[in-house]
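The complex appears here without one of its protein chains, the remainder shown in place.
Lettered A and B in written order, each chain numbered from 1.
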Amino acid sequence: MRSSLKRAGAAVLGVLLSLVLGLALMPGAPASQPWVVATDPTYAPFEMVRAGDGALEGFDVELIRAVASSQGRSVRFVTLPFDGLIPALRAGRVDMAISAMTITAQRAESVDFSRPYFPAGLGVVVQRDGPSIASLDALAGRRVAVQIGSTGALAVGRIRGAQVSSYDSAPLALQALLNGQVEAYVNDLPATLYAIRQRKLDTLRISSQPLTFDYYGIAFPQGSALRDPVNRGLTSLINDGRLAALHRRWFGRDPAPLPAVAPQLEGRSRAVGLDPLLLLRNLSRGALVTLALTFSAFVLGSVLAALLTLALMAGAPWQRQSARAVINGLRGTPLLVQLFLIYFGLPALCQSLGMPLRLPPFVAAVAALSCNHSAYMAETLRAGIASIDKGQWQAADALGLRRWPRLRHVVLPQALQRVLPPLGNEFITLIKDTSLAAVIGFDELFRQGQLVVATTYRAFEVYAAVGLMYLLLTAVAARVLRLLEWRLTRWEV
Amino acid sequence: MTGSPLMIEARAVEKWYPNGFHALRGADLTVHQGEVVVIMGPSGSGKSTFIRTFNALEDFQKGSITVDGIALSNDVRHIDAIRREVGMVFQQFNLFPHLTVLENLTLAPVLVRKRPKAEVERQALELLERVGIHEQARKYPGQLSGGQQQRVAIARSLCMEPRIMLFDEPTSALDPELVHEVLEVMQELAEGGMTMVVVTHEVRFARQVASRVVLMAEGQVVEQAPPEQFFTNPQHERSRQFLRQIG
Partner (left out) sequence: MVPIPQPDSAWRRVRRQLFASRLDGLITVVLLVLLLSAALGIGHWALSQAQWAVIQVNSTLFTLGRYPLEQQWRLWLLTALLAGASGLSWGLLRAEPRAGVNARPWPRNDRIAVLLLLALALLLPAALQLTALIHLRWLALAVLLVLARWAAGRWGPLRGRWRPLVGLLWPVLYLLGMVLIGGGLGLSPVPPGEWGGLLLTLLSASFAMLLCFPLGVLLALGRRSALPLLRWGSVLYIEFIRGAPLITLLFLGQNILGFLLPGGLAPDRVWRAAWVLTFFSAAYVAEAVRAGLVALPPGQLEAARSLGLAMPQALVHVVIPQALRVALPAMVGQFIILLQDTTLLSLIGLLDLLGIARTVMANPAFLGRNAEVYLVLALLFWCCCAALGLGSRALETRLNTSHTPAKA
């Protein structure tokens, strides 16, 4: 009876697994009628998610829909991070990308562009009481925020002495400026103006004239057959005034005249190839930062963990319960959310409480990583101490040792030996977790790789190299930790 | 010794462990049907290793072993065939802690012999009654005493209806007051005509039950004799030394 039920259960489970597998292996969309258009919907007013139902809206979204319908086609949107757009185009996973992408000679080495559809240019935003900046060169020696892979990032990257923090999306970069974590923010003028006007951010000041003259274009995989129909559609929208109407509706004024070919593409310069030596140098630099971050977070995390363990094992009931609550809270929330909460949320919270707080990325990253890991380490320590035989405590009691000497001389040395291997694992996990610090604009190993991808668009090779680099770091760390363990526990034969 | 058929024949068995230790140095043994052979010897003499080669829990490098007419080789089918016919009782019981007593007994007959479950359960309950613990059938091994566990382990082996039973120090892990209940079961089994090879230090059991006592030392069989002769008039110097030590 029971075994037949068990067998039926196994059969159902098998069918279920195979069905789930089948479902998952199902190809995404067959090459079908609608154009598959990639966009990064974090760039108001060009592409954004509407509050409430989450539909995509914005200037670009309406434009590509109009272009498609003029060609008798429809559009299916795929959301990708901005720095993932060109790799996706190169891999042929999407038909085109429209995401307020500036036409540059460098990008044109990897993708094809449509004719320009929007006149743009870089603008610099600063705090109202901050330094006045009239040209890009005035950014030398300042802390500047940019969006990774954007034209702003390219331009600021050429300025010597600028301390650049790159963020995943434009709002994060703007938030960093609002929090006072950087002195200036460089990005395309129209979008930034829109954001500042919408939110009435009167604490910010923006250069009213663009510092450069650029144009946005729609990007295609090289040699794409869709470029011509899209160009035809764009031209018809320009000629019958619908593009101008769209522009008026979103920006309140007529657009400047658009050339048929972006000036950036007229005298083409050489693009950045993937230089293995340069990649190695950048990654090694990132690895050093990763190690520094790991060590700092580990030391601080150990101290916090020791305090938590003390409260957990030797504290009064209320201390024990609050330590347990802290540990549960830290272990129950994702590290990434903690990182965002500390770096972006905490300054915003403090600001609204009237206590301005400037958190450098390093401090925020160390704080988030050490807090998160201290909870796990405290559990390890507690388990190590609890695993010591009761007889050891009793023997120490019988010898008349008091609370602290008993812990210090009898229990801790034995516990330490038991917790060393799991603490070593915690260290190795920490090395890997530091990669999340990339999201707050911190140039550690993973972000260095991302930055190389943002200029060379060779995602696969670079990320594979980054993965191998981490493997090297963790393997060496494991080796060193094993040696250390052996040295520290030699007394135990 | 009698005309009854040969059940185990080991010839010049040599075994080296991977670390180079030479555990068996040309050990010989023959066991006929219905015999109860007790193997004794100082620790490290290779008794356990020897008995574990009979159902291929240990491999060996030289010599030959034939069990119930099947030669032990690396052929997996031969090994499985032998294991079906040879029961084994371990020093540490090795009951499956995640299964009830009854499930421990029925697992192998149902899976290996493909017998219907209801029939096996009936037989298992009979066997448990024979070893005196049928009222514990639905409990888990962890809830039983050591002696009870070992009796379950014997019943578990019997449930496969083996032609030979091997006992590897079955009472060494038991508290002294629990030893006799296991030995009683083994004695009954011997009286029922089961072919048995027993590694043990229990002199009383050897005297009363064994048809032959074998002394092993340094990986070899040093002396074998009927119990009366072995305990009263040992021929070999190593045997005398061993008997003096166990007093």
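We adopt the following convention: a contact is a pair of C-beta atoms (placed from the backbone, for glycine too) under 8 Å apart; a residue touches a chain by one contact, two chains touch by 3 or more.
Worth saying up front: this structure is predicted, and the values here are computed from it rather than measured.
S.K.: Where the complex has a chain not shown, which of B:Thr53, B:Gln123 or B:Gln149 is the residue touching it?
M.R.: Spelled out, the listed residue whose C-beta touches the missing chain is B:Gln149.
S.K.: Pick from B:Ile70, B:Leu125 or B:Met160: which residue touches the chain that isn't shown?
M.R.: Only one of B:Ile70, B:Leu125 or B:Met160 touches the chain omitted from view, namely B:Met160.
S.K.: List every residue of chain B that touches the chain not included in the displayed model.
M.R.: Counting over the whole complex, chain B touches the hidden chain at residues 55, 57, 80, 83-84, 86-88, 90, 92-98, 107-108, 111-113, 139-143, 146, 149, 153, 156-157, 160, 173.
S.K.: Can you name the residues of chain A that touch the chain not displayed here?
M.R.: So the residues of chain A touching the unseen chain are 2, 5, 8-9, 12-13, 16-17, 19-21, 23-31, 40-45, 48-56, 76-81, 84, 87-88, 91-93, 168-172, 174-175, 178, 194-195, 198-199, 201, 316-318, 328-329, 331-338, 340-341, 344-346, 348-349, 352-353, 397, 432-433, 435-436, 438-439, 446, 449, 459-460, 463-464, 466-468, 470-471, 474-475.
Simple rule for what comes next: only the chains that are shown with their structure count from here on.
S.K.: Compute the distance, rounded to whole Å, between the mean C-alpha positions of chain A and chain B.
M.R.: Those two chain centres are 65 Å apart.
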